[in-house]
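Excluded from the complex is one protein chain; the other protein chains are retained at their positions.
The first chain written gets the first letter, and so on, giving A and B; residue counts start at 1 in each chain.
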Amino acid sequence: MSARAEAPRRHRHSAGVQLILDFLNRLPPYRWTQSRLVRWGITGRTAVTAVPYLWLLLFFLVPFIIVLKIAFSEARIGMPPYAPLLTWIDGSVAQVNLQLKNFANMFQDSLYAKAYLNSIKVAAVSTLFCLLIGYPMAYAIARAESKWRHILLMLVILPFWTSFLLRVYAWIGILKNNGLINNFLMWTGLIDEPIVMLQTDFAIYVGIVYSYLPFMILPLYSNLEKMDLTLLEAAADLGARPFKTFMTITLPLSLPGIVAGSMLVFIPAVGEFVIPELLGPSDSLMIGKVLWQVFFTKRDWPAASAVAIALLLLLVIPIVLLQRAQAAEARGAHR
Amino acid sequence: MKQSSTFRLSVLAFGFAFLYIPILSLIVYSFNKSRLVTVWGGFSTQWYGRLLDNRQILDAAWLSVKIAATNATGAVILGTLAGLALARFGRFRGRTLLSGMTTAPLVMPEVITGLSLLMLFVVLDSALKQAFGWNLERGFTTITIAHITLTLAYVTVIVQSRLSSLDDSLEEAAMDLGARPAKIFFVITLPIIAPALVSGWLLAFTISLDDLVITSFVSGPGASTLPMVIFSKVRLGVSPDINALATIIVLLVTLGVIAAGIFMARQEKRRQRDMQMAAAAK
Partner (left out) sequence: MATNPRPQQQLAVWNDPQAVPYVHIERVTKRFGDFVAVNSVSLKIYKKELFCLLGGSGCGKTTLLRMLAGFEEPTSGKLFIDGVDMTGIPPYERPVNMMFQSYALFPHMTVEQNVAFGLKQDGLPKDEIATRVDDMLKLVRLQQFGKRKPHQLSGGQRQRVALARSLVKRPKLLLLDEPLGALDKKLREHTQFELVNLQEQLGVTFVVVTHDQEEAMTLSSRIGVMNQGEIIQVGTPKDIYEYPSSKFVAEFIGNVNMFEGRLIEDEPDHVRIDSPELGGTIYVDHGVSSAPEAVVSAAIRPEKINISVERPNQTDNVVQGTVKEIAYMGDMSVYLVQLASNKMVRITQPNTYRHAEGSITWDQTVYLSWHPSSPVVLSE
């Protein structure tokens, strides 16, 4: 193919360019490089792939390896504030200084364990509420008239485009003691004393559900929207009432969407820092917040790295679930 | 039938109220005269004036916009290459790793990404110092690199899904007619995926503009982005000039989304008209 395409291309060069090219082609180094490149399989394709590949290797994969390394190092005072894993003695023998202390520490200090469990609890409960609010919304949008669907979907996505930080901030004004809700309830006379909502776990739940609701709605919508409606008619035809049809057909078929949406909420919620920091109690134990504090306040890099590795291990199962669900969705689309 | 449609309407009403009342409350109270954000003290635009006098916020906003624009451009270039490789090059060696590395940042908790990138920059810094005596200043460059790594994942997903939904016979036809791969890309593929690239750019821009956690890790002294400034102010409690800032951002985003929506609708209409004309000409 390349030979055939080469011929007309050459004609397009002006005579001068042609001369230079011919000259270059005769130069041994040029020809050597060219043939070498081809022999190594370096083509346009390789170049296209290599650029993002190298970027991600350097800035995504390598950092994890460094974090892993630091997690096994000993903290020390200085810059960088950790001891090297390998120390060269006499320039030939390497002394390995592998520390499991940081991980051991996490087991001994009950603060970490509490933060862990609490993060899972908060993320799980928030995910459940996201599902309870998001499923009916996704369902209602998917079954709306087609001309409305795009607008409704746009309305779901729109808040996502405005600043996450400012949307969390908005809840401070709503939840605080002299905030919107308390002012309203006092005005109606339902309560005399403001209900403390800000800086409680409740506020964290509200913040997470609010911020991550679109992540739940979108995969659910795309699942429900492409569902074959004749299946529901078939169920009705065979005698199933609407609720039964929903439970036996719609719900099981939307399971991949439920899993994908839930994981998209659960995974970032586990490591959430901003929401517990701004809305939660000052002593709220969330693993993301603990990592932040260990790193920025205690300046203990190895401990922070160990927390990061532990958090990552916690997320392996949800990430696998997410990928399975997404693969199932992709298969469903082709069937 | 009637019953279920009222149910659906109330679900949507409740859901959208939940999504939009906080944002509306931000806007309303930005026009509040009182310093106490949630006590109404009359209409005023004074907080907008204050905002324009606040050098710290303006500097931070300018830095954020510069970073966001550089990041979006870089992410679109790298993301397009990655999307192209994943969607068009079949099964090549290392494809799974590339695919994993492009999607992982989408779900990775930001504290992890931020921490690990900072660790890399520290190591790089000392390596560069030893080798060339260079200093890797933490600030604009490191923040941009971190943001590109995060947002290129979004662009890759968008480009990849656009390309996969696209029939590759167009490209094959161009190849059959003697065009070389690079030429095909610029003449055929790029114009077709241009809308995807525009939305990818905008998405990368907004995510970068909004990011707090990763930025806080990789930024250095003297480089404070807008979210960092907002965060340090908000930590101390509500303040009306933040409401004013939020209102301006919401306004810009809404205008942007509406403009993009109109643009897309026009494109779609034109495409349909062209197709109808093509069908009529047959």
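One rule holds in what follows: a contact is a pair of C-beta atoms (placed from the backbone, for glycine too) under 8 Å apart; a residue touches a chain by one contact, two chains touch by 3 or more.
It should be emphasised that the depicted structure is a prediction, and the values quoted were computed from it without experimental measurement.
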Chains still shown that are in contact with the chain withheld from the display: A
Per the touch definition above, residue among A:Glu145, A:Asp237 or A:Asp283 touching the missing chain: A:Asp237
Residues of subunit A (touch criterion as defined above) contacting the omitted chain: 228, 230-231, 233-241, 244, 248-249, 252-253, 335
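The rule we apply is simple: only the chains that are shown with their structure count from here on.
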Separation of subunit A from subunit B, taking each centre as the mean of its C-alpha atoms, in whole Å: 14
Residues of subunit B touching subunit A in the complex: 4, 8-9, 11-12, 15-16, 18-23, 25-26, 29, 36-39, 78-79, 81-82, 84-85, 89, 92, 94, 98, 101-102, 104-105, 107, 109-112, 115-117, 119-120, 122-123, 126, 145-146, 148-149, 152, 156, 175, 178-182, 206, 209-210, 212-213, 216-217, 227, 230-231, 234-235, 237-238, 242-243, 245-246, 249-250, 253-254, 256-257, 261
Contact footprint of subunit B on subunit A as seen in their complex: 1, 4-5, 8-9, 44-45, 48-49, 51-53, 55-64, 66-67, 70, 80, 133, 136-137, 139-141, 143-144, 152, 154-156, 158-159, 161-167, 169-174, 176, 178-180, 183, 210, 213, 242, 263-264, 267-268, 270-274, 277-278, 288, 291-292, 295-296, 301, 304-305, 308, 311-312, 315, 319, 322
